[in-house]
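The complex appears here without one of its protein chains, the remainder shown in place.
For clarity, chains are labelled A, B and C in written order, and residue numbers in each chain start from 1.
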Amino acid sequence: MTAEKIQAVETNTLPYAAGFCWSTGFLMEKFIKSLAKKEIWAAKCPRCGYTYVPPRNRCGQCDAKIEEKDLTKLSGKGILVGFTKAYVQLDASSKFVDLDEPIFIGAVKLDGADSNLFMQIAEIDPQDIKEGIKVQVKWQDQTQGAISDIQYFTHYTG
Amino acid sequence: MQRRVAIVGYAQSEYQFNVPRTREDQVFDVVKAALRHAGILREEVDSVVTASSDFLDGRTISNVFLSMAVGAYQKDESKVEEDGTGALLYGLMRILAGTHDVVTIEAHTLASTINPHQILFYSLDPLFDRQVGLMNDIAAAAIQARMYMKKYSVPEEAVAMVSVKNLANAALNPLTHRKMPDLTVEEVLNSKLYYEPIRELMIPPITDGVCALILASEEKAREITDRPVWIEGVGTYQDSYLRDRDLTRFESLGKAAAKAYEMAGIKDPYREINVFEVSEKFAHEELMIYEALGLAREGHGQSLIEKGLTNREGEIPVNPSGGALSADPICATGLTRVIEAARQIRGDAGGCQIPYVERALAHGQFGICAQKNTVFILGGDQ
Amino acid sequence: MLRNAAIIGCGQTKHSGRRRDVNQAELVSEAVHNALEDAQVSLKEVNALVVGNMQGFGGVANPDLWIGDWIGAPGKPVLRIATGGTTGGSVGQGGFYSVMSGLYDIVVATAWEKHSDSKEAGATTGLLHVALANFFHAFGYGLSMKNLLATSAVGAAAGVAAYQARFYMHRSGCRSEHFDMVAAKARRNAARNKYAHLQWPNCTPEDIHKTELIVDPFRYGHVCPASDGASAIVIACEDIALKKCKRPAWVKGLASYSDEETQMQSESGGGVGVLDPSEQMGARLSAMKAYQQAGIKDPKQEIDVAEIYQPFPSQELLFSEKLGLFDEGKAWIAMEKGETEINGRMPCDPSGGVNATNAIGSSALQRILEAGLQVMGKAEDHQVPKKVRNAVAHGWGGVTNYITVTVLGETPAPRR
Partner (left out) sequence: MAYLKDQRRETMMVEGSWNIGAYRYKGSTQLQEYVDGLKEKKLIGSLCPGCGKVIVQPRNICGRCHRRMDKRMVVSHKGTITCFVISPPIEKGKYKIIGMDPVEAGVIQEGAILVPVFVRFDGADSNINTILLNCPPEKVHIGMRVKAVFVENPEGKLSDLEGVEPLKE
């Protein structure tokens, strides 16, 4: 038997997924639980003022410690700073499959925050989706204190 | 640098999709070929540094069954989990420290094992972005491309021209994966849309690949070869996480390049570097890379491609090997760029050869929207 | 070595089975900022970071991309190193090389693991994945569950450790009761270390012996826990170390020699040529190289304290021999005489070691850190009551084929 004859065969993998349950820490817990009350909390660095949403306990810009007292409530309104129209998505088997209906994914800078949130943009006429337009949160009808409480961002109603 | 360090040998696998051979087999062949290329035996190697990723390989401790294949049996071995340029940097540090003289650097990813874009989904913030479940590296790159193109009025055609240039260059490189010598801008712009404005031909193909190189201290390099390729400068930096970055520029790449230029004593990269091998994981990134490397002012990367300056025949050829757009074996992509740059300096680049190369730049990146960048400056003797 | 490097600050988190009060990033940040505070260095002064964990345990790919923002990574070089169980040791050594290379002056090396973030009990997710790809392959050739039970030594965590222990017992004449003694010592020592996980003041070998048998020779009381925790060290070049730190811990020697995997299959289900997994040539070679760099000729006399990576008690005994601290097969006799206790002649794992605290990715860095604390005289309640000139830190990983050995001392290594 020579080396050339040694071929590789593909292995059948078992349908198995490793599960994870990440603990959130206090600030993120407050953020997620407050979504039930339709509130969005951000963390404002006490030293440099950079405002993170979702909140975090350490400033990436100046390394200051951020505590619960530094949390500020945001209005849920913001500006669309960038976006893309998605024609595909990753399916459960990690393959790209075509979406029946393309969706918009936007980078939203909430008023009072410096971070961008990457969320779906919907219920806006596709022709009106442009950089710089104002958007606001569309909540689920029944909020439960989970990240899915934010359905998507939609047109600004003032 | 405390010591001079040179590349004295290298080898690459053929970059393809779904190569019907095992990981161990491919790695063994390439490492063996690199040692042969340097003309040394495994016994002369002091240390081995590899680059691979547990998530990309689908097993914890991805290198655990490869120590024999990379020739690390009873050698000082380590592994970085990022682009191969990270392994090269670590190998370089080991030689600079004076504790080792000859180091094998190996990098691989068999991307056909799993859709690598899924892995970049797994790298998102698990507490928020992964819960939202919308993003992956292509979506992020698309948002970035749009923001960049909007900010500087870059036409889609300029982005497509990057694909046209690199995939045509790839046709001259027998090893690479996606070769399209007669590709047109229209064809790129008519290819399948993934995330607007990013289309199929602006994304690298899914590639299996292995590459390896041998690094040696000055004394050893002189013994081993007459044509050492010296490492003259290196810089590496990381950016903030996706949410807190200015996506329209590669800040960390700019810093990495500045650092590498400073070490190599380069004032004007445009004139002092003859060829550039960069890791553009999406076509628009190459334009942003031009700017970060100081080849064009911010927002003016497009003019280089439009004027043909970065073509093979241009003043500053970029990716004559085909670049990452032609083959992207994730962890090996950056190291491939280093090897291609070294080939240019030694005059061994075959069909891809650019005349009169004395100095070359190689760039590797890792993460979403090139969050981490490493730049190497290579030079020949003199 | 062309340039000296030293540890000038150490930081770690409290380790426990469930650090659910923080997320992964906050955990890492806690250790890094403790280390910076200890070193009296601000993140601004840090030139580069070396980080690492075992991705599969925490479930986040390339975690440095996300976690980096908690530890000042933006605008800094970050190198992520991961080599299985030795990840921490490799990260620490990566940090040392970073400074020794002359490229950076102050480097922070940090490693962590958060086992409670995995839904599966203990470390099974991660450990299983080491072998999973190979098992999937072997299933195709009719691998039975009985075969699997044999490979895993009927589920004794890392199966190979049980076999390795038996080899050692056969060779040295030590018995399972000696493992009780090592484990009891680890828990007692841990009780004096405020950061450790399994703390049991006054634990006796009998307490351990009462625990249930997993597979002869191991009992539940012998095995390490799965901990959440992180550790970090601040490494500086000579000028800065002398300026910033009264008693830095100098790196005198470091090596990480690999060996052939000691059990299980190669990549595609082949056998392995290591006949005795307790032989550990990698450890022997690493120790030789590190001592040579450090100018240590007789480790029995010149090493004052050892931090050995011992998730299983048999490993403290056998690796202390490979590190040259005792004659081959004689470590257990020295241990019986109390020589490895905190106040003994050759204290082994005064911190409690991995047997008491195992946040896998971080464990081997913790050995370096603890050895550093002993040299710096900052180990508080578990400081050994004698002058520490040299300390050795060890790590093992992979299929017991990866080794890191680091020698720290009160003075830099002699120049050659």
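What we mean here is this: a residue touches a chain if its C-beta (ideal position, glycine included) is under 8 Å from a C-beta of that chain, and two chains touch if they have at least 3 such contacts.
Fair warning: this is a prediction, and the values are worked out from it, not measured in the lab.
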Contacts of the hidden chain among displayed chains: A, B, C
Chain not shown: contacting residue from B:Y15, B:F28 or B:W230: B:F28
Of A:A18, A:L71, A:I103 or A:I133, the one touching the omitted chain in the full complex: A:A18
Contact residue for the chain not shown (choose from C:N4, C:N62, C:S172 or C:Q199): C:Q199
Residues of subunit C in contact with the chain not shown: 14, 16-23, 56, 59, 119, 128-129, 132-138, 140-156, 162-163, 166-167, 170, 187, 191, 197-203, 212-218, 260, 263-273, 275-276
Footprint left on subunit A by the chain that the document does not show: 1-3, 6-11, 13-26, 28-29, 32-33, 92-94, 147
Chain not shown, touching residues in subunit B: 20-25, 28, 32, 42, 55, 58, 67-69, 71-73, 110, 112-115, 118, 122, 126-127, 130-131
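The rule is simple: only the chains that are shown with their structure count from here on.
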Chain contact graph, described as a line, ring, star, complete graph or other shape: complete
Residues of subunit A whose C-beta touches two or more other chains: 20, 22, 24, 28, 60-61
Numbers and ranges of subunit C residues touching at least 2 other chains: 23-24, 56, 59, 68-69, 74, 129, 133
Of all residues in subunit C, those that touch subunit A in their complex: 19-26, 29, 33, 42-44, 56, 58-59, 68-72, 74, 114, 116-120, 125, 129, 133, 136-137, 139-140
Touch list for subunit B against partner subunit C, complex: 1-3, 22-24, 48, 53-55, 57-61, 63-69, 72-82, 86, 89-90, 92-94, 96-99, 119-120, 122-127, 234-241, 244, 251-252, 255, 366-368, 371-372
Subunit C-facing residues of subunit A, complex: 9, 11-14, 18-26, 28, 56-58, 60-61, 63, 65
